[in-house]
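Every protein chain of the complex appears in place save one, which is left out.
Labels A and B are assigned to the chains in the order they are written; within every chain, residues are numbered from 1.
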Amino acid sequence: MKHFLSVDDVDDPMMLVKEAINLKSHPLVYDDLGIRKVLGLIFLNPSLRTRMSTTRAAYNLGMNVMSLNMSNDSWTLETEDGVVMDGNSIEHVKDAAAVMGQYCEVIGIRSFPSLKDREDDYGEHLIKYFAQYSGVPVINLESSTVHPLQSLADLVTIEEMKKRAKPKVVMTWAPHVRALPQSVPNSFAEWMNRTDYEFVITHPEGMGLHPKFVGDATVTHDQEKALENADFVYVKNWSGFEHYGELKNDPSWMIDLNKLKNTNNAKLMHCLPVRRNVVIADDALDSDHSVILKQAGNRVCAAQAVLKSILM
Amino acid sequence: MKHFLSVDDVDDPMMLVKEAINLKSHPLVYDDLGIRKVLGLIFLNPSLRTRMSTTRAAYNLGMNVMSLNMSNDSWTLETEDGVVMDGNSIEHVKDAAAVMGQYCEVIGIRSFPSLKDREDDYGEHLIKYFAQYSGVPVINLESSTVHPLQSLADLVTIEEMKKRAKPKVVMTWAPHVRALPQSVPNSFAEWMNRTDYEFVITHPEGMGLHPKFVGDATVTHDQEKALENADFVYVKNWSGFEHYGELKNDPSWMIDLNKLKNTNNAKLMHCLPVRRNVVIADDALDSDHSVILKQAGNRVCAAQAVLKSILM
Partner (left out) sequence: MKHFLSVDDVDDPMMLVKEAINLKSHPLVYDDLGIRKVLGLIFLNPSLRTRMSTTRAAYNLGMNVMSLNMSNDSWTLETEDGVVMDGNSIEHVKDAAAVMGQYCEVIGIRSFPSLKDREDDYGEHLIKYFAQYSGVPVINLESSTVHPLQSLADLVTIEEMKKRAKPKVVMTWAPHVRALPQSVPNSFAEWMNRTDYEFVITHPEGMGLHPKFVGDATVTHDQEKALENADFVYVKNWSGFEHYGELKNDPSWMIDLNKLKNTNNAKLMHCLPVRRNVVIADDALDSDHSVILKQAGNRVCAAQAVLKSILM
């Protein structure tokens, strides 16, 4: 694997899932693959799970890790070409990327969308520049529009837990009190479209995702109907794509235990952090339906499979 | 040892002190005990000595370390059950703890008190949740009410320096310009009460500590009398427990060289950082009485003894 920017960089997603499941059982089998190699993690936005799980994955492979926390305020990167940089930007991304690539064997980078300029966000300029100019493999630690390490961990979780070959997987929009990016649902949809599962997306009217991520998924505004006979219910809030970045908070879409009754004893998924009793009710989160902790734990083997593919 | 939240988790404090002293002489004897194991350090408040000494201790045992800096502002954890999380809290501590425990073999966590709500601070909810839900051993890097890694290092220092079997140890309140937590004096008292030393606490009226930490200590408001014949003088400011969080700044309680004259050539201790000529005068700090640097150095072997006990 050259880069890991999205599922498009993965020849066979199911093979990568299998690799991750193997590494979960034997995390230290390749513990000298990364000896004396360095993973550089660059955070333009906060990170907890991604930071810790990716670091752990690198340690399991014997790598060294260096993390760099940068905020857009103190270290604004220029992404346009040819401009006179007399404003807030102190360095052009193509220079920064080319420099950092000389200090690491692999770079991971996180950068959230503005949620203000859709065209700019969906252009994914920053991570594309890093892939183009750093000279080393680049891993997406969540960019403006996708979060493939999360999706891979999600897929690992489904493969571990599924009780029939082609489970019904339902991704449902849920309410929230802040406008969140579309990266997790975009990415989950994109990966689901590379499986042979039955995949359904349900959300309120006006809250549809970018068509290129929705792909062949069945889309409905009827949450109740969508959940019928579901094997997996992936709950996630996102802000508007049409009305870009718009916050919607409709409490009737919150998932609780009652809503899971007509499912096929569905496993309940969420990428975390989850606001309890806003996105999902306690009675569902604390029930046997929930696999959210397993899902978070799978972030390690997912990142490790990606790193291993890059190093080998 | 399962957790290290306070002295209550230690069967035999003096055995742990001896272990620390051994490790100080031979820091690398167990340098493969922690190979491929990860210590996760989580800071909800700033840390210098604790961060560096605990990291060093982990390195001496061959562990990997990952540090996470979180401020209460950007990543507020919910500690109440059953609430609708539509406010500032973005994640429930029981979820966060259970996730982080999957990425590390051991977790250390630092979280200061509010100094506003005594009942809440003394409830120690955050660290208790981590111990309950993380699934891995938890080390207290200073919580709302105690700082046991500091106290263990203090005890190591006394054992190294004492000239009689049962030294007289005096902990004296000292002035300061900011309201500080009671964690260091609480913890020191609690550990002293597990020794057979003579232990005296002296402080101005109204500045008493919580009785459960004071225990069997002799308490007096007469600093001069307390210092008589002392072998060790532990100087520390704390804010009010009765008038919770209240700042008191009485310059007459500052320790200087003159005040040490009637001691038994006492060793002068402080946990650092120390404001010179406010808490302790230069003439005392720069005299042969001072063992503050040795004390700070002992933070490494103390943390290493705790980590070793947990790993073995």
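Assorted remarks:
Assume a contact is a pair of C-beta atoms (placed from the backbone, for glycine too) under 8 Å apart; a residue touches a chain by one contact, two chains touch by 3 or more.
Everything quoted here is computed from the prediction, not taken from an experiment.
Between the chain not shown and the residues A:Asp31, A:Glu91, A:Glu159 or A:Asp256, the one that touches is A:Glu91.
Contact with the chain that does not appear here is found for just one residue of B:Leu115, B:Ala226 or B:Val274, B:Val274. Touch with the chain omitted from the figure is made, among A:Gly40, A:Pro113 or A:Pro273, by A:Gly40.
Mapped onto chain A, the interface with the missing chain covers residues 36, 38, 40, 64, 66, 68-70, 74-75, 78, 81-86, 89-92, 95-96, 98-100, 102-104.
Counting over the whole complex, chain B has residues 28, 31, 46, 48-49, 51-53, 55-56, 59-60, 65, 69, 177, 272-278, 282, 292-293, 296-297, 300 touching the chain that is not drawn.
The rule is short, and it goes like this: only the chains that are shown with their structure count from here on.
Separating the centre of chain A from that of chain B, both taken as means of CA atoms, is a distance of 39 Å.
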